[in-house]
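What follows is a single structure, written as structure tokens, with notes after it.
Yeah, one chain of the complex is gone here, protein chain that is, but the others are all in their spots.
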Amino acid sequence: MSFDFRIADLSLHEAGRHQIRLAEHEMPGLMALREEYAAEQPLAGARIAGSLHMTVQTAVLIETLTALGAEVRWASCNIFSTQDEAAAAVVVGPHGTVEDPQGVPVFAWKNETLEEYWWAASQIFAWPGVDSDASAGANMILDDGGDATMLVHQGAAFEAAGAVPSATEDDPEEYRVVLETLRASLAENPSRYTGVSQAIRGVTEETTTGVTRLSQMARDGELLFPAINVNDSVTKSKFDNKYGIRHSLPDGIMRATDVLLGGKVAVVAGYGDVGKGAAEALRGQGSRVIVTEIDPINALQAAMDGFQVIRMDDAVSQGDVFITTTGGKSIITAEHMRAMKDKAIVGNVGHFDNEIDMAGLAQLPGVEKVEIKPQVHEWRFADTGRSIIVLSEGRLLNLGNATGHPSFVMSSSFANQTIAQIELFRKTAPGYTGEDGYTTDVHVLPKVLDEKVARLHLGALGAELTELTKEQAEYLGVDVAGPYKPEHYRY
Amino acid sequence: MSFDFRIADLSLHEAGRHQIRLAEHEMPGLMALREEYAAEQPLAGARIAGSLHMTVQTAVLIETLTALGAEVRWASCNIFSTQDEAAAAVVVGPHGTVEDPQGVPVFAWKNETLEEYWWAASQIFAWPGVDSDASAGANMILDDGGDATMLVHQGAAFEAAGAVPSATEDDPEEYRVVLETLRASLAENPSRYTGVSQAIRGVTEETTTGVTRLSQMARDGELLFPAINVNDSVTKSKFDNKYGIRHSLPDGIMRATDVLLGGKVAVVAGYGDVGKGAAEALRGQGSRVIVTEIDPINALQAAMDGFQVIRMDDAVSQGDVFITTTGGKSIITAEHMRAMKDKAIVGNVGHFDNEIDMAGLAQLPGVEKVEIKPQVHEWRFADTGRSIIVLSEGRLLNLGNATGHPSFVMSSSFANQTIAQIELFRKTAPGYTGEDGYTTDVHVLPKVLDEKVARLHLGALGAELTELTKEQAEYLGVDVAGPYKPEHYRY
Amino acid sequence: MSFDFRIADLSLHEAGRHQIRLAEHEMPGLMALREEYAAEQPLAGARIAGSLHMTVQTAVLIETLTALGAEVRWASCNIFSTQDEAAAAVVVGPHGTVEDPQGVPVFAWKNETLEEYWWAASQIFAWPGVDSDASAGANMILDDGGDATMLVHQGAAFEAAGAVPSATEDDPEEYRVVLETLRASLAENPSRYTGVSQAIRGVTEETTTGVTRLSQMARDGELLFPAINVNDSVTKSKFDNKYGIRHSLPDGIMRATDVLLGGKVAVVAGYGDVGKGAAEALRGQGSRVIVTEIDPINALQAAMDGFQVIRMDDAVSQGDVFITTTGGKSIITAEHMRAMKDKAIVGNVGHFDNEIDMAGLAQLPGVEKVEIKPQVHEWRFADTGRSIIVLSEGRLLNLGNATGHPSFVMSSSFANQTIAQIELFRKTAPGYTGEDGYTTDVHVLPKVLDEKVARLHLGALGAELTELTKEQAEYLGVDVAGPYKPEHYRY
Partner (left out) sequence: MSFDFRIADLSLHEAGRHQIRLAEHEMPGLMALREEYAAEQPLAGARIAGSLHMTVQTAVLIETLTALGAEVRWASCNIFSTQDEAAAAVVVGPHGTVEDPQGVPVFAWKNETLEEYWWAASQIFAWPGVDSDASAGANMILDDGGDATMLVHQGAAFEAAGAVPSATEDDPEEYRVVLETLRASLAENPSRYTGVSQAIRGVTEETTTGVTRLSQMARDGELLFPAINVNDSVTKSKFDNKYGIRHSLPDGIMRATDVLLGGKVAVVAGYGDVGKGAAEALRGQGSRVIVTEIDPINALQAAMDGFQVIRMDDAVSQGDVFITTTGGKSIITAEHMRAMKDKAIVGNVGHFDNEIDMAGLAQLPGVEKVEIKPQVHEWRFADTGRSIIVLSEGRLLNLGNATGHPSFVMSSSFANQTIAQIELFRKTAPGYTGEDGYTTDVHVLPKVLDEKVARLHLGALGAELTELTKEQAEYLGVDVAGPYKPEHYRY
């Protein structure tokens, strides 16, 4: 492969610039950070290897990181999710041209192969000169799902072992590609990732999945550098999940089907933050919402919020629309789908596509799949004469049938990312002696920074915060500047 | 022009068939009427000239009319609104082929010129043999906005006068085309529309605009045949307006802008049925809704429903999103737009595009219009440095940025149309002597038929109606079968 | 009986004055009318015989009428509904004392017998000198339910016949008392009500029941003077019914039972204006609401608003709370109640107490009634071991368990009454020659006066109305000052 970093069709950069400009208006958190830190340049010296969906919102994140002094190289964390015009615009940069791009190296395009994906992942560590001097390379990772972090850890481990093992039969196809990528690396430079792992000061991780991986490594003593869990900031998990889905779920269903939600029975599996946002959105459209739950506390919340709570086995004959939000698996089985009403709509906004048993569906005898339009398929059951409509092949419909979370929600998530990068870069600096330094473990951001992210978004909504008087703060036993709540507070 | 009725690209008919099949599932009112009247064929002998947006939903209407025995010719009532695949599918018919179409003559395609539009309008009266024998032509009109009815009335009037007048300078461009069309007709056949007007038994009209025209003609003694005002059936105006907009407004804004509605200030001008649906939808997405109103009763309703009611002059600096729903004009002026916050979103779901003063906006000194994508434009103000986003050029955004009212809502409207056609065709039959015959005036459907339309849609939503006992009905002074409410009841 | 008009315990007047003063603040419509008409005194010369629940809100109405120049005599229209402190305060007046009352003669107290009730009803026509000169007596009636109007009509009819008939066995007990009252009157003065009926210029009627009676008399040619139907003003029926119930239904249930409504299944029978307000209130408390309906249009509205619509027979086993809102009878039967879950709560906010079959309940074998507290009874079923809780013995629970409609809602109703009195008094004046005079029929207020009532309430809510420009008004074809909507508009 002979890619240089101009992998996107750079002629798209103008369209991307328009979108970035509009997105900036909807991302007040990031824009406020640019302003606050313009003089200080807290990320000067930071070389960030980023792996996160290369969208318009991410473009605003990247350009915020560089505005704060960082150097950045970027890949997407998903083979489908790159918006090519955003990638192009980031490469060209606000002041560059196609002939003379002045932006950031981006290794991402829509519809990558697995080989291309892992090649791109390795490119974000391939800083000029890094192979001869690891300290010239990345010193920070910004990760979504943990692939970049995993590459460094596995790479270093195999280098320590002196060999990359062969894939076994049970390994998924993708892992085979990872092994090949690392085998090639080992051949090129037998201590590449060892050096990289030593140069990295820390990682900030976006998702539950990535945090789970990090926590396992920390527990097993395998984690090589400190990590900040961005996912569990309140302003990430309680905003992105609830308010993002409230927007993007009806958006996705409407774009996909144009079916009136009013008066319909909508079955929402799961009443966590995503389920709460989904149920609110559907009720707001006049649907009658039924909830299924396995956790009695969430189930009781659903009941107290006025929703009927029953089992999927019982709901399956009543629903017109079925939405999974759980993160679990086999929530809707093939038998469930076969028993649904004619033209029932089935979609997932939870996590993996196995929340809906798509594999089982495809194996039903005589079942027929008809594409109505891209990401909208009718599955016809030979025996019953009925059919159902499945959105985005069971993958996240808010991404597949709509455009995912809106910019404002991502501003909150990405302001956490940016602040986490600053925090971690500053407090892992050689010579930093503060008591609040970061150990090689998985941390969440201090509550006061979580509050700061919220603070940065209030102005754009016209919300005006009250300031505690000193006397009031003392009465409550808190500082005027926060944090205001105990750690276990649930919001 | 050498069009025959195969004006659409008939190769689109398969895609259209898929969509029609899915729409049929969402149009239980029409499907129930097909079943109910399959044997009786109440429209046998009806030759319907139809003028209404040639969409997928209209395709289901057309095929319902033919299933009930009618012959049909069709044009669209708007130069932009035809969905070509729907038109093709109707022409080919469920059992025809491109080579051997067996459906209905349709004279409509997306993006007609005004000349083409009025040519198409005249074709729905051009039944084979009609010029020699008017009774071989259309005997019913199904109209949306009144263009077909107007053509017949004006044609007959000019034929009586023996000449078509010239357009004056003040006449709009479109009226000039109408006059040319009728001038050509007069030359071809000096009594064409006189004959047509005598053969027509009546018209059923879909919209407020069309009803207003009909009422003026009735008042002035110029109406030539009975009319049924479908628009003011409860199951049309209170459903289509409120529940249709509740769906299609957020759909349109989301598709156009991807902007998070949660936390935003949304200003809704007007709190009639459309405004009520708009306000409910936006609140359901977590917006804070401000209402402007000129009618104190509607204003009080808005206040009692928990919305802030202020004037546009005061709202203009607070809103992030502005939606007009009034049917009035100059609701949002150019000065209003110039005073809005940066990147405010402005759109219309009311009636004409003059609710928002687009003409005034374009004339502001130094204003610049940038297309973000089709139907989404940024207007930049030279002096303030701010810009706003205007959807669908000020025309109906739920049509321009989304796909208009969903099928289920149109099922209710079109079931009214179908029942009105049956009612009018039956009770204007030569020899009909019932006391409930239709005079040459504008009528609404009897309440019991309005109730019937509602009844046809309950099953699809799983709603089960209670039946009055005879004793209960007597106590209330109503018939067990309805109607259940006095005429003035407001629902 | 030797009552003079000081029938209430006048020592209560101070407590009543406090309540009146607070109510005045919540009745901006009436207070605005006092201000608007202070100089003009449009009711100067009016002598109003009023029959309407003698509550604090009615006190504000009465004192508004007198502030506009009227003389007033008052009775309650219900034997239970008088608030004695309000009656006392009205009698004493704002500037009088117990020894020297300077207010209005009020013939009403809490818990009257039927004899006392009809005695009081006749007293509102017993103006000094009226027996010798009918023109010295009442010239206007303000009625609620039609009892005062009926008394005059029946009295005059019996006087014409020269005799009062005997009650038959089928006549209800109350009618026997009416006949006795009129028999005594006939003996005293054989032309009393004939004179009264001739002196009366018109009546303004508050309720559906009263309007139904008036309409029947008009249809049968028996109506003796013009009537204005206040009930069907939009600002009465769509406000009082919906927004009043939204407040007073949860208020009543909570005061009666203290049962958490959140998470409960609430069954609302009927989805008219009262049902809509009830369903909204219960959903607002986190109940899951099920609706039963006989009218398919209302049923479809309920479904589109997200409520499940089923039959009472099916709902009866699911509900925790059952509320009737229909105006019909036997909506909840004894068998329904026997089948309900243990401790289900049953109440009525519709009309008469036969919406719930209380008689049938009492006749169930072995049923036992236990008073939990006044207006809250547990009914125990011997055979099932279960019991239910019935509120206010099946009568209106918002009155029996709470305090009925709040002042603000009554301000809207009573502003309609006041305006109707002015309108009718002015346009039935001897010598009035306007074309808009009132015939001896049942009329509704002109829409522009309905709009005026709304207008009077906007300021108190901080709502600011937009005024049409002349150009906008012309475009809409309306007057700048209203009315703004066609007569059939449904709001």
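We just call them A, B and C in the order they show up, numbering each chain from 1.
The rule we apply is simple: contacts are C-beta pairs under 8 Å (C-beta built on N, C-alpha and C of every residue); 3 or more make two chains touch, one makes a residue touch a chain.
Note that this is a predicted model, so its numbers are computed, not measured.
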Sort by label and list the shown chains the missing chain touches.
A, B, C
Decide which residue listed in C:Arg219, C:Lys343 or C:His488 touches the omitted chain of the complex.
C:Lys343
Which of C:Gly69, C:Gly96 or C:Gly286 contacts the chain that the document leaves out
C:Gly286
By the document's definition of touch, the residue of A:Glu24, A:Glu293 or A:Glu423 touching the omitted chain is A:Glu293
Quick one: which of B:His25, B:Lys238, B:Arg283 or B:Lys485 touches the chain that's been left out?
B:Arg283
Touching residues (missing chain, whole complex) on chain A
232, 234-235, 237-239, 243, 273, 292-304, 308-312, 314, 327-330, 444, 450-452, 454-455, 457-458, 461-469, 471-472, 475-477, 482, 484-485, 488, 490-491
Chain B residues touching the omitted chain (full complex)
262-263, 283, 286-289, 300, 303-308
Against the chain that's been left off, what residues of chain C make contact? List them.
18-19, 22, 25-26, 243-244, 246-247, 250-251, 254-255, 257-265, 280-281, 283-286, 318, 342-343, 370, 372, 378, 389, 402-403, 406-409, 461-463
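One rule holds for everything that comes next: only the chains that are shown with their structure count from here on.
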One chain pair leads in contact pairs, namely B-C
Average the CA atoms of each chain to get its centre, and name the chain whose centre is farthest from that of chain C.
A
Indicate the whole-number Å distance between the mean C-alpha point of chain B and the mean C-alpha point of chain C.
41
Distance-wise, how many Å sit between the C-alpha centres of chain A and chain C, to the nearest whole number?
59
Note: chain A residues in touch with at least two other chains are 262-263, 283, 286
